[in-house]
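Only one protein chain is missing; all other protein chains are in place.
Right after this comes chain A.
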Amino acid sequence: MASLAPPTTDRPLLEIRDVSVALRTGNRTMVAGVSLAVRPREVFGIVGESGSGKTLLTRTLLGLQDDAYVAGGSVRFNGQDLPVNGYANKARKLLGHSIGFVPQDPFSSLNPSMRIGKQITEAIYLAKGWPMGAERTREAAIGLMAEVGIPEPALAFNQFPDQFSGGMRQRMVFAIALAQDPKLLVADEPTTALDAITQRRVIELILDRSRKHDLAVILISHNLELLRQSVGRIAVLYGGQLLNIVPSGDIGQSTIHPYTEALFDCIPTREKTLADIRSIPGEPVGAGFGLKGCAFASRCPYVVTACRTTDLPQNAGTASIFSACILGRGVH
């Protein structure tokens, strides 16, 4: 069920070092000091509660967030450095070619007044240029629709998005993202708006595509259990800080960062009884905590004074496993 591709020794496909994201108005730093590397063909997860900065970080890294910018650090994709100056324009050139993006809401990410086929062929044109010819592009689009599991793709080609369910629409967005045969697929909460049965089908479709086409995937979700069962490594964001990069097999098994541990204890799963559920006291802090002290200190059961005053440890070497715990919990 889970595709736990072991971290290989390949050169990273995406490497971000000490990246911070700030808002254009007020220059407030929302996400600070994030370093991580995603390898080719790896399925990587990012988990966080609302306000953790997970969506802001990824959208800014993709050049999609108009009101925020990469304020510092370095980003390398596929051996190419992306300078911080004019970052968004550079990143957007990759989007639609080497990087595919599946946004959260399949009800607002498709054009309601354009036929499905047109939206998919448009993506193919943009990726591969015009000389393909209308008929071959149409065939390619229908092939792509069949691949993502749309029944009767030739019929669906001429239909409009509102004639389909959420799961089918998310498949079409997925088809558009795959039109350019990207190296990396970024999916931001791709199944949150979907029912359980559809959710699993869409996630399995993504994992299957990753295995068959050497596609690296970054799967962003608030659902730690979904990620634990689906991806190899999980980055944990809280208050705009990167607190943990943990192999999914370690969750619930080994000592990991206290926040990841507490988050897992909150979630009812198949195996747990009521006694296993332990809530975290207090409310989540919003992004923008900075790097002075640990954002989780106010809710952490292990907290000591140093947690509030010490600078947060950094993943400077973009190690594949990382814990930012000042007390060293989960540090390898």
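What we mean here is this: a contact is a pair of C-beta atoms (placed from the backbone, for glycine too) under 8 Å apart; a residue touches a chain by one contact, two chains touch by 3 or more; residues count from 1.
Note that in this section contacts and distances are computed from a predicted model.
Between the names "ABC transporter", "Carbon-monoxide dehydrogenase medium subunit", "Histidine kinase" or "Cytochrome ubiquinol oxidase subunit I", the one given in UniProt for the chain missing from this structure view is "ABC transporter". Across A:M114, A:I277 or A:A319, the residue that sits in touch with the chain not pictured is A:I277.
The chain that is not drawn here is touched, among residues A:S74, A:S109, A:Q159 or A:Q229, by A:Q229.
Against the chain not displayed here, chain A makes contact via residues 49-50, 195-197, 199-201, 222-226, 229, 262-263, 265-270, 272-274, 277-281, 283-284.
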